[in-house]
Structure formats: C-alpha cells, structure tokens
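What follows is a set of notes on a single structure, which appears directly below.
For this depiction, one protein chain was excluded, whereas all remaining protein chains were kept in their positions.
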Amino acid sequence: MKRTRWLKVLALYCASVPLGAQTCPFNLEHIASKAKESVDITLDSNTLKLAGQFLAGEPDARSLLTGVKAICIRNYEFAKEGEYSPDDLQRVRNQLRAPLWSRIVHTQEKNESSEIFARTEGGRITGIAIVAAEPKELHVVYIDGAIDIDKLSGFGQQLGIPPIPGAARKPSK
Amino acid sequence: MNLESDLRKAMRRPEPPEGFAERVLARAAALPDTPARPWWRRGRSRLVAVAACAALVVAMAGAGYRQWQGERARRKTLLALAVAGGEWRTAQLRVRHILAARVGERMENR
Partner (left out) sequence: MQFGELVRDNQSMVYGVAWHCLHDRWVAEEVAQEVFLELHRHMGSIESPAHARNWLRRMAVHRSIDEMRRWRHRPRVALERAPEPEAPVAGGDPMLEDRLRRLVAALPRKLRVLVVLRFQEELEWSEICETLGLAPGTARSRLQRALGMLRGKLGGEAKP
C-alpha cells in the first residue's frame, strides 16, 4: 500500500511538471524512425553556460542567450514524399497545446507549412517552438526561456535569408 | 562583362575568421591521439623533471580538454542559433509572402 501511494505521488509530480521543464519536451520517435537522415542538436543549460564563457568574441550571441535555458533542434529528411503522415505531424502539435502553449503563427502554402508556438507563463513568453513541414523534410526548433525574437531573427541572415525590415542587424564580427 | 573572369574575382579565397588557426591547434592538442612524448632515461633529477613535466601535462591536458569542450559548446550553440533564426525568418517570410499574394489578388479582383 505504501509503495502504491508513493508511485501515485510520483505520477502526480511528473504530471504536474510543465511541458518544457525537460531539456527537450518533444517526443519525435515516431518521425525519426521514418527519416532517411536526421540531425539532432540538444543544448541544455550547462552546455549553454559553458558556451557563454567562450563567446566573448560574439557579443550578439552572448546577449541572445541570456535567459535561454535550452535549445533543441531536430531536422529530418525523408527518402520520398508521404513518408510521414498528417497524423505524425498532428502528434507533434498535440505536444504544444493549451493551456501553456498557443500557436501564434500558422502559414500553409501548397504543401509547406510553418507554425510558431509560444509558451506563456505569468504573462511572459517562456519558450518558443517552430515546426516547419515540407513534403520530404520536417524541422522542429524549441527554445526554452526568454529570447529576444528580433535578435534571433538576425541570426537567420547567415543562411542567406534576407533581413525582415526592423529586425536586428547581422551580428558583429 | 566576362562571366568566367568575374567569377574568378568573386570567388577569391576569403580570409578565415580571426584566430581560426589557433582554435584548430587547440582542438588538435586536446585530441586523445596526440603524439606520445618521448621516454626519459633514469636518474633522480630526470625523474623529478619527468614528474614535473607529467604534472604539467596533466594540468594542460585538463585545461586543453576544457578548452575543447568549451569550443565545441560554442560552435554547437552558434549553429543552433543560426538554424533557429533561419527557421524563424522563413516562417515570417512565408507570412509576408502569403499576405502579399492576398493583397495582390484583391487588387486584381477589383
């Protein structure tokens, strides 16, 4: 009886831990197993703290990381279209539901979609997630913590994507 | 304009970022398979020197390993931020593109 009670307490504790308290809250096994290639980057708070000590020459990156607790990136590439289903994608969205998460951007253009989710706690954004789906690729980005979106937007410039008017300028050298 | 000649000018080798060579050498020094140090012959003073060198090597290896870890964390973090920023901007660009297309459609339908 005592053991059952402890298990119930443990289960209740686990259930009460908000989504996002782990380094990577997503379970994407159902998609990863179908991918031809996958890339997985997980940076927990210790790694980010260590990185911060070696970012003296990158002040923009350093200031961007203030308040960030974790970053997870999952990129999947599939051999052909249709390898992952709309249900697979919905299972990802189901992990980003109210009350904590809300979808703030959703674009659908032909067979490509982009969604941005924000986690709000106490009136402040404490996490963002981006889910970008294409017929043969799926990309998921999760950032735990408060992040300056304008500055983050500036980091995309290194991938050849033009600046959004009003967004942060390219990081200094 | 001669395309091939212009391409040669445009594609000149860029300078690597400052400190690139130093970072490579630091990582290489921390690799586990760096060349072994030569054996020292016996003799008390040499043994003391060997022990001092060994202590220094251990300390430097520790520092070197931390340097390597830190550099690795730095690189992964910068890469992650670049990818995250890129995905964010792509999503925003898609929104702009869709809105612009809708505005265009409305104007055509007038």
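Going in written order, the chains are labelled A and B, and every chain counts its residues from 1.
The working rule: a residue touches a chain if its C-beta (ideal position, glycine included) is under 8 Å from a C-beta of that chain, and two chains touch if they have at least 3 such contacts.
Everything quoted here is computed from the prediction, not taken from an experiment.
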Chain not shown, touching residues in chain B: 1-4, 6-17, 20-21, 23-25, 27-28, 31, 33, 75, 78-79, 82-83, 90, 93
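Methods note: only the chains that are shown with their structure count from here on.
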Intercentroid distance (Cα basis), chain B paired with chain A, Å: 22
Of all residues in chain A, those that touch chain B in their complex: 41, 43, 47-48, 50-51, 53-55, 57-58, 61, 64-65, 71, 73, 75, 105, 107, 109, 112, 114-116, 130, 132, 139, 141, 143, 149, 152-159, 161-162, 164, 167, 173
Of chain B, residues touching chain A in the complex: 17-19, 69-71, 73-74, 76-98
